[in-house]
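If you scroll down you'll find the structure; I have some questions about it.
Note that this complex is displayed minus one protein chain, with the remaining chains in position.
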């Protein structure tokens, strides 16, 4: 920011830029009252603001989509329940909804991967699918090629080994597991790709809604493993996309 | 007890046993003031009372050994620090001390396995050795054949596979791990032996002194895994011995 | 695995086995898309894959049963609610459902114990019955003789003593308790059988959904007690079955 | 207080009491700067203020004893380490110190029970002795007859039954246990006396410095059990004394 | 028990008692399959077994009442929801139900206090009433005189002082509080009665369903305070009754 | 109180005040049975008692409003659900209800700020609005000018900087955030106003219903930040009002 | 910042300010390598940067004092142990050290209060003194009049009432308590000043190093109470100073 600022100041001093215009360049959002739409996020972060659907009303989501659709070609809303999605789509029938991923989204054309490198998404069990698909759809929406390796948990570890060569051909891996969450450690010990581990809330008793696999993953004895919040498929895919696209440069 | 009691009552009724003698048969410990030595434990549990050394003074340990040595041929005291062991052995030089296992013990002859079947002891990392050796020495003292498979953690899982056939020849397995504690799940998915998992306090940060691997093991998605307290190598070996000796019958 | 591998390699070198056939021997599951059915588990673990019903749809459970029924004679699905069970049985009326145990299962003939030795199942209170019955039915399905000792909690400890001799005739014990979970410690102090302790979520307030009895059982001062996850009657029975059948050899 | 106040107001109105005197009756402590000595506590609570030694300097403890000794015949300071006690006794050699109970105290004559009824103090293991003796000495200092039943933990429950009749002759019971803390539940199921349960910090791993037995005791399925803080032998004895002396009336 | 046993043995030896009769004296419960009714509890504990309604079906509660009604004149079932109570009363219209206390009970005649001394029940706020009334009705059913002091929390402490003299005339106090749970400490500092503190689940956020007031009460700096589980009005009243009736002797 | 008491005592001694009148001055609440209405709170605290609606029935709320309306001109009930508010307003149609803030209130005239200084209310995201509005309406009801700065979370920090000068013109700030709760630290580093931080329960997974932002705020490295309970918009506004009105003096 | 920026931009446009000078106005700290000394904090926050002594070496503290002493007249370093303070003072003998408060500080002249209004500091017990004195010295260094009310905990609540009138004459209160931390709730119910509550780590067992009083204070049922981190006397005084000085305006 200082350099940008210095540059701006020199432009203003040189008369190349009016003070008003300089100031306007910092104005980067629109105030809807209940929210401030962040138009510049695409410039700062490389992808437009994503709507976190949980805790917002259908009306608020409609409004946010409408504003963001004036500026962007792909817009995601995550954690949108089936019923809320239906309500939003009554106003905005051009939106698509993925039931498993619980993502409501707008895309001006069908989603297609733009990258050569792929993000591999592994999950340990069938019940982890919603988190895995949230990650997969997010990754695709951000332009990434995605490869899925589902139900490869450690209770039947040969299923993992069977796919190991394909897994190693991905550029970055998202490894999702509930229960005890051991899969990222095992994968991390076998590959040289960055691994993003996602604990899920799938389990019971001393699982404490995801605390158990979260701690497992944070304490992984395998190197190259980082962790996101419980059930945060979106966040894992966002980071994985940043990493995958570094490899494209 | 009811049957034993009925029998006793009939003996008394028949005059085969005096009431005093009947009563005496229930008196099964000696009162030292600071402790009640439980002589009958060997009858109830199949192994004499084991002294938990932590929190007892050297003098108390000496006294307990002296009394138990009048009745038993093998006596263990666990969690005895090096210094405390030295102090005890000044009074009782016939005791042996294992530095890694932190066990002080009396045995009237060299410890030797009596079972055909073996208890396999696996541990994930070098720092888990004290717990593994506490288990190994306890198991041996209880008469079991012991096989050690150390440093076979999931970060280099080929080390585990290399020993898998030998591991499968044991009758029961003790699997010890700190850090994220994933090893019992991986082992549990590969074998049909009962697995007793032991979390250790080896780790840092979100490990919370063993809470992380404890939760991992309790949530294991592999069947056939049960768990003992953090660092409880003794307890794991005690249970493993009961199980191994079932197989001898 | 190395020995199996060596053997395979020699067979291939000797021309006794084609490389393709050798490779095929490692292929041991079927990919349904949402799940990979693990046909080899019976070979690795001695019992076919068990369906964890919680978090799976009725359709997924139907599909899994259909595939597993092509290979196995007894198949269990645990944690299946009454409604989900009814939905599954519309497609597969040959399945049975136990309301208390919440287990849906297929058996080609009536379940009967094959072992001489029995697994004793003790529970502290009436509210622990669903966990106890999950254990009992699992144990029976795995071929074990089962003896039930229900409502023998420590608040009326004479009820326990009354059955003690019968309890001592079992080969391995599953001891289930909610509230403060003291029963496994008391039982563990009286018997020489391996005890598998199961904390339940029955309680309120500082019970924290089973945390209190879980900690109680992990800290048991009685030897020979190992622990499984809260409410995990299935897991306790699985381990107990492995142990009981060691005694049959 | 309102009634006392009304009475005072009437006395003042009647001229029987000067406003100053009335006011003085509410002044009930002395200000030492670092502490306000509470002389009225004996009137409000039936026993003088007890010095909590932990976190106070030897000098502060000396000063507090000196002031309280001007008013009271028995004064206790709990949680006083051996070294701190020695330092205090250099200034006040008339004080006594109990090493096990870690209590430093002043008594104008030897401590003797004044009650007919007894407080029974049970503890589960040898390592719980300091807490048990803190309770015993506190109870005696408050004038109670005390009966000790030590090392009667549930791992060898016959030791408890052997003393049951004597235990039942006490008026109130303090039951102290570390590890899993099951003893109060077992005792509470067998007697009709009020039971005050004291968890201790004796244990390791998932014991969490006393959390495990604390939760056990709070969730006791036996009626008539109340609980005090971990290691709080003093508090248990204080309540037990209030209860025991109700029985004397 | 040993003494009782000795006596029995001598009776048997003297021929005054047949072995069968002696044995029968230890048989003290009836087995309903799902539960073992404990008829001797009234002898051991001074009050018949109380039915914990939560987690039992209406049918199970009906059955338990029927059996207990053959032996006892007052029977309580706690934690019975309005709907479950209605279902039970269809079979057993002679039962009474208290909506606030959530207690369903049988009494052969109207409940009346038998003690001279009273149990004082204080609660901090209106939302704590169900717990307070559970305590009050339990205390009354056990024959105690009860005095209620409701809504006397520390935010308006003058309301407490206004009743202080009446409070001091009770023999034992139950002090109930949610939120921060400070009331027992304040009361404990002002009176010389035993105080039984009951934390409630009334609160939000960092209250953690009663953990906050539970910790407050366990750490009370006032002497003479013991604690029961969160919302356990029944348990507090049970202990208070034992204490109050000591004062009657 | 002592000084007030001294004065009263002198008045009584001088005959200027009857003892009965003096006593009456301390009687400051009305007993409704289920609650004691605290009329003096306005004198002690500067604002009448506020009804905490959660856990009270509509009938109890009606009764409390009726009594308080005899004495006060503004009365608030917080945490009142939409349905409960409707039920109360059937009896008391003169009450107003704010849906976002979940506050039901009585005001004898429209609410208007009386202070020159303003309380600034910042919140991080749209989902925090209910807490923010609970704070805003409480602050207004207590007579404060309020300025809102919503949706200024750290993910788009330029939105915060854009309003920084306006924010600095407030006298005291309430900063509300869910998720990781970083906003109070950032604001606290930029301003010299007292900051009251409010964590909210908005989040998922390792958020633990507000524990995460609560800890964040308690550990703030910025000076001048104090914290209230999770979702406690009312409490933040109450303290902010006390502070804002200090600046009016 | 935007407004400041606009102004700067106009100045640059008008030629009143060179771009370099404008840029320099944002440069507000000095880089020592291991730290960046924040000279502008006094402008942003009204008081210079305070050194947090814990975890810094004596050499680092010396260096930081030297730099800050070139700019400021009063500089504090908190949490400085006795030994570290001595080491720093060997280099900088002009610094003062307060043993109880553990604060090392520089002041160009004796510390004196500049405000009319006072900050009242209350603490519950003698062991809380270090936290209380950290607050007192910080408040004084920031120019505030300070009044101390120590050892006024709820176990002897008359000591609090005795000082209530003096307490009410302060403008803002800091209330410090360990153990169960009930004092702020009691004080908060009696006064109309803002109360800043400070939990301390003084306690044992279920106190969990300050967690118990922290939760107590966050759940206070009294209005007008905000909370800072455990043992954070400095933070409480900093906020109290901001509030007190609002009243001076």
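Note that the chains take the letters A, B, C, D, E, F and G in the order they are written out, and that residue 1 is the start of every chain.
Here is the rule we go by: a contact is a pair of C-beta atoms (placed from the backbone, for glycine too) under 8 Å apart; a residue touches a chain by one contact, two chains touch by 3 or more.
As the structure is a computational prediction, the values presented were derived from the model and not from experiment.
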Per the whole complex, from F:13, F:103, F:212 or F:228 the residue touching the absent chain is F:212
Given A:126, A:185 or A:219, the correct residue touching the omitted chain is A:219
Across F:130, F:188 or F:235, the one contacting the chain not displayed is F:188
For subunit A, residues touching the missing partner are 1-4, 44-47, 50, 161-162, 164-165, 171-172, 189-194, 196, 214, 218-219, 223-229, 234-236, 238-239, 242-243, 246-247, 249
Subunit G positions in touch with the non-displayed chain are 26-29, 33-36, 38, 40-41, 49, 52, 54-56, 60, 79, 199, 201, 209-211, 214, 229-232
Touch rule applied to subunit B and the missing chain gives residues 125-127, 129, 150-152, 155-156, 158-159, 162, 202, 204-207
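Simple rule for what comes next: only the chains that are shown with their structure count from here on.
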Whole-Å distance, C-alpha centre of subunit A to that of subunit E, is 53
Cα centroid separation, subunit D vs subunit F, in Å, comes to 41
Between subunit F and subunit G, the Cα-mean centres are separated in Å by 25
Residues of subunit B that touch at least two other chains are 2, 26, 189-190, 211, 214, 218-219, 223, 229-230
